[in-house]
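Have a look at this one before I ask anything.
Only one protein chain is missing; all other protein chains are in place.
Should a chain be cited, it is by its letter among A, B and C, assigned in written order, with residues numbered from 1 in that chain.
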Amino acid sequence: MTPLMEVRNLCVETTQPPIHTLLHPVSFTLHAGRPLTLLGETGSGKSLLAQAVMGTLPPGLRARGDVMVEGRNFLALPARARAKWWGRHFALLPQEPWHALDPTMRIGAQIEEGHRLVAGRSRSAAQHATDQSLMRLGLADCRRHLPQALSGGMAQRAAFAAARTTEAPIVIADEPTKGLDSTRRDEVVTLLREALNERSSLLAITHDIDVARQLGGDIMVVRDGICLEQGEARTVLDAPRSEYAKRLIAADPRHWPAPASPAPASAQPVIEGRTLRMKRGNRVLFSNLSLTLSPGEIVGLTGPSGCGKSTLGDILLGIITPDEGHVHRARGHAPLRFQKLYQDPPAAFAPHWTLHTLLEDLCARHRLDRGRIPLLMTRLGLHARLLQRQPGQLSGGELQRFSILRALLLEPVFLFADEPTSRLDPITQQDTLALLTDVAREHDCAVLLVSHDPALITASCDRQVVLSG
Amino acid sequence: MTTTATHHRIPLLRLRVPLPRARMAGALLLALLIAFGWLVPLWHDVSPHHQDLMHTLTPPGAEHLLGTDPLGRSMLGRLTEAVRLSLGLALLSVASAAVPGVVFGVIAGWRPGLVDRSLGLVADVVLALPGLLLVLLLAAIAPGTFWSLYVGIALVLWVEYFRVVRTATRTLISAPQVQCARMLGFGPGYIFRRHLWPELAPEVTTLAAFGASTAVLAVSSLGFVSIGLRPPTAELGLMMTELFPFYQEAPWLLAQPVIMLFLMVLSFQLLAGREPQ
Amino acid sequence: MHRPPPLSLLCRLLLVPLLLAALPASADDDRLDVVAPWEINSLDPVQSGLILGRMQVAETLIDSDDTGALVPGLATRWQSPDATHWHLTLRQGVHFHDGTPMTPKSVAASLERTLDRPGVLAQADILEVTPTDQGVDLVLAQPFAALPALLSHYSTQILAPAAYDNDGQVTRIIATGPYQVTQLALPQRLDSTRFEAYWGKAPAIATTRYLAAPRSETRTLMAQSGDADLVFTLDPVSLARLRMTPGLALFAEPIPRTVALKLNATHPGLDTPALRHAISLGIDRDGIAQGILRRSDAAAHQLLPPSMARWHLSDRAPEARNLDRARQLLASEGWTPGPDGILSRNGTRLALTLTTFADRPELPVIATALQAQLRELGMDVQVNVGNASEIPASHQDGSLNMALLGRNYGLVPDPLPTLMQDFGPTGGDWGAMNWSSPALQDIFTELTRHTDPARRDALAQQAATLLADERPVIPVVSYMQTLAASSRLEGVSLDPFERSYRLADMRWGD
Partner (left out) sequence: MPPLAMSLLQRVCQAGLVAWVVGTLTFVLTRTLPGDMAYRIAAGRYGHEQVTAAAAEAVRAELALEGSAVQAYLQWFGDLARGDLGRSLVSGQPVAGELQHLLGHSAQLAGVAIVMALLIGVPFGLASGLSRHRLLDRLGLALAVAMRSLPPFVIGLGLIMLFSITLGWLPAAGSGHLTHLWLPAMALALGLAAVSSRVTHHAMARVAASPFYAFARQKGLSARQALYRHGLRNVSVPVVAYLGVQLIYLMEGVVVIESLFAWPGIGHALVHAVVARDVPMIQGTALVLGLGFVLLNALVDLACRGLDPLRQTS
């Protein structure tokens, strides 16, 4: 088993003083046919490592150490020379395939150009190769589609085809499953496994333990740019040694503690949807759907992406009116007390103002008691100094907790949480969700929690509704 | 780089943020111009209208710091007056173009459908009318007044603001942050103040920066076809046309208003911080 | 990581326009290129005869020489027993550009048509035009001695019958001049070529082009770059420079065109000769001449220049600027400086609007100078730069205060018609306003009757004196016709009455 790539004391640091080390020296070897997975939460320097290996670090950063490929130190090569290796020795699977594909070029062309210009095949050969790969990836009928017409999974596969036109031996996949639901995720993983053979290997970067487990091979646990432990996948996952690895694995919804005893469904439902029917285009999302939520009840809502989970929530909130059926809200509740948590926390805040200003606005608008803010902040584990920051300067987890706080200020009776944690890494996700459910129960607030991860729903909800789509 | 959440952790990213230095420079430059226009006359009191036909086109020197114009008037005096007037009028035209432009733009972007369509159509038609015609006609209605020129120019320019603001508003208004603000019980006023304006401001200010120069240049162009002349008032655009015939005999004269305008535009540019996209 | 596109490509793209532009400029070398400010806005001689005449395409019945003496044009003789009945004898063997011969009928028709258009001919109200076998007879309502002079005005140019359509519109320019139109692109360009069947001396230069360039800068640059062979009406600033330019010859000739102040004689600040005299004294003519026109001899102290000896008072000394004298005169009329230095008489400030127009670029500048100079006298003057038509218009509705204008007294060689227009019983659009003098009217009527030169001289002098004392219109500076000609040209000369560019007399030297 020959090493395809040998990385020695690779570290990343800032070029301008004060010199910051963003990734502490790591060393590993990538063997043909044996994938290596970097496991760790987002921002822990994993992606930097990938970029360092590829030589695509953003300006202001530089990599030190050796990356030995075919007996040469790739890192020592000049930038121009390194670029020549891209697509030929390295195939990089982009983080967000959707954005990595040229929005104005047809899928077929984007793959074909690789076969012609990189692999140097003749026009006809390139076309043939393109058709082949599209066929193999089940995209045969997407040849003339534009990227926007593809689903996340399809886009990922198309990008994969475009990146590997030369069967480059070293495949680097950076968060390949980001934002995909479980089924799509499994597709991508199998796709990656197929890429493995005796000549090629895979360097995967993810925070998703399932992906790591399914890929197998070796695992490296990285945090804050420091490699905590590495070893054979099974051993690391089943018997983690480092504290952080333990927590990371524990953070997998399947290992969450069972939910607290369901709150007694009180007679008076707080909100109720009756015989709801909704179409998108000419496709019926759901029909004759009814559900009720009682105070303090946490209801999970699952289903494949695009099955209308968000739509259902928006209907309940009155943002959208259903085609049929109607929504009944318990009397005596101001519309303000029906609130929503968004999937992408930064998108739910006005970016140009400090959180203090924004909360102040809210209190002023509704003459709320400012005194509750500090209390809630401590309850949600938010540090006071965060108030002076702008939304963009907070982490996703912190910001999501702020949106919970913002909702709680209005003493909500119903919260529609639309995948509130899907953009967060496992540990933060667990903490945030735990907080949400606990606080909701304390305030007798009904929550409709959307997630594409059944395990997560079962772990944190009293009962669940499944949309088949 | 990976997600927004990590930004504050990596210090170097602050380098990516546009440096405030440029804006400082812009503000400073503008301050200097204003000082030139308003303060210089205080210590150097020369009438911009006093003529000395025996000493025309004198080069810059001890007696006349910036020389004299074809009628022997002090260029320094005239430039100060011109800067005062042009700054004021440029702002007037920018304001009278930006305010309606932004207002209608926001309305159109906010209310898709009929309102949007009709406003859009009006804008398209105005755009299609030769701007020159509007300006000429307005100039002819109130002959010899500057405001009529600048307002006429504004009649043409407001459409730019409208277009930009409308498209920006459209996308913003459907964004979660606005939907969320609505759910939190905030009204249009608040949404404009906290959500829309911060996004629109850079675009608008940049347009304004260029709009100011466009206005002054338009006036000089009109002066060139002898419209809007009003002796003895000094105005940058008109000074350029007045001094144009002397380009070879006294090039420094023509250069002065041109440089002033350049500095004016530059300062606006730097203040705005961005360029129209 | 991203390289700029290869420089070669960049340069290539950048160079394209330059390469395209670098084609050699092809100025047709045998063609005589004439450049002047005036645009051609119509085919009708009444409107564009000025250019047709100067480019020697169309001709009038009567012509004039450098002294202003009338000489035969298309008519060889003209006489009248009583200045009321006129007999013109036409030149024989004249052909129109379309080859048809010029006949008394065609001339009469052409004149008839001119009569129902506005123009100078209106002054001598002509009752009938009848073709005779030798020429045409004209019958006037009352005597008008200056009729021959009127018949030398460009608006009376003779066109062939084929030039008009049924409703009298000119559709083609078919005249009798030494050059005939080959192409006319309104308003900019007129190309013409030698008319082989011309009655007079055949021109040496075969083809000519007239180009209207309204900006004086443009004209100067064209002279400098050698794009044009004859460039007329140069702005004073550029003269010095052009003198330096090799390959150019400069010509200048004083012309009977005067920049003058038209005054509303009923305005409280202008209603007595003394007040108007004060204004005249307040004007720094030499300053304007030096500073703006760049000519020491440009100051004009009388409306008509020395070249028109009959109308010029040679014995009268030029009046230098004299502010004290002016202030005294103003004071004598009760106008005394107020706290703000502005003159006032029992409570009313002396504020005036000076109307002028920009078609002649120097006028606004002179107006600005006058504004400052009159301010020194204590007059608050607003300058209003508008359209030329505002002067006659506001003359008619009486709203005019002062106007600065350039008046050409050589429009026809005899200034009498012009003067009669300007200083008639009800004033004139381009002359006096709310001012009239019975004495002057008598002089005029006598002048129209008498043909005896000596008598005419005496009368003219009386008139000139009267105008000089009363000052209904105040002269400021006089014009100079300027021409920059390629030194390859021989036989270049200027017509003091601007009737012709004299292209037919020019030839290419070597």
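Quick note on the criterion: a residue touches a chain if its C-beta (ideal position, glycine included) is under 8 Å from a C-beta of that chain, and two chains touch if they have at least 3 such contacts.
All values reported here derive from a predicted model rather than from experimental measurement.
Enquirer: If I'm reading the header right, one chain is hidden. Which shown chains does it touch across the whole complex?
Expert: Checking the complete complex, the chain left out touches A, B, C.
Enquirer: Could you tell me which of C:Asp284, C:Glu390 or C:Glu470 touches the chain that is not displayed?
Expert: Of the candidates C:Asp284, C:Glu390 or C:Glu470, C:Glu390 is in touch with the missing chain.
Enquirer: Which residue among B:Gln51, B:Ser93 or B:Gln269 touches the omitted chain?
Expert: B:Gln269
Enquirer: Per the definition of touch given earlier, which of C:Glu112, C:Asp137 or C:Asp227 contacts the omitted chain?
Expert: For the chain that is not drawn, the touching residue is C:Asp227.
Enquirer: Given that one chain is not shown, which residue among B:Val94, B:Met240 or B:Leu253 touches it?
Expert: In the full complex, the listed residue that touches the missing chain is B:Met240.
Enquirer: Touching the absent chain in the whole complex: find that residue among A:Val12, A:Ala163 or A:Leu202.
Expert: Once the missing chain is taken into account, the touching residue is A:Ala163.
Enquirer: If you put the missing chain back, which residues of chain B would it touch?
Expert: Within chain B, the residues touching the omitted chain are 121, 124-125, 127-133, 136-137, 140-141, 143, 156, 160, 210, 213-214, 217-218, 220-221, 224-225, 227, 237, 240-241, 244, 247, 254, 258, 261-262, 264-266, 269, 275-277.
Enquirer: Touching residues of chain C against the unshown chain: what are they?
Expert: Against the left-out chain, chain C lists 1-6, 9-10, 13-14, 16-17, 20-27, 35, 38-39, 41-44, 46-47, 50, 117-119, 122, 169, 185-189, 209, 211-215, 217-218, 221-222, 224-227, 357, 359-360, 386-393, 395-396, 405-408, 421, 428-430.
Enquirer: For chain A, which residues lie in contact with the unshown chain of the complex?
Expert: For chain A, the residues touching the absent chain are 54, 56, 59, 83, 86-88, 90, 92, 94-96, 99-106, 113-114, 117-118, 146, 148-149, 159, 162-163, 165-166.
Everything below uses one rule, namely that only the chains that are shown with their structure count from here on.
Enquirer: Specify the chain most distant from chain C by Cα centroid.
Expert: The most remote chain is A.
Enquirer: Which chain is in the middle, if each chain's centre is the mean of its C-alpha atoms?
Expert: B
Enquirer: Averaging only over C-alpha atoms, locate the centres of chain A and chain B and give their separation in whole Å.
Expert: Each chain reduced to its C-alpha mean, chain A and chain B end up 46 Å apart.
Enquirer: What whole-number Å value describes the gap between the mean CA coordinates of chain A and chain C?
Expert: Once rounded, the distance between the two centres reads 85 Å.
Enquirer: Show the residues in chain B shared as contacts by 2 or more other chains, in ascending order.
Expert: none
Enquirer: Give the list of chain C residues in touch with chain B in this complex.
Expert: 216-217, 235, 237-238, 240-241, 284, 287-288, 290-292, 358-359, 361, 364-365, 367-369, 371-373, 375, 383-386
Enquirer: Where on chain A is chain B touching in the complex?
Expert: 14, 16, 20, 22, 42-43, 47-48, 58, 60-61, 95, 175, 317, 319, 335-336, 338-340, 342, 344, 346-353, 358, 361-362, 365-366, 389, 392-397, 399, 406, 410, 423
Enquirer: Write out the stretch or stretches of chain B touching chain C in their complex.
Expert: 49-51, 53-54, 56, 70-72, 143-144, 226, 229-232, 244-249
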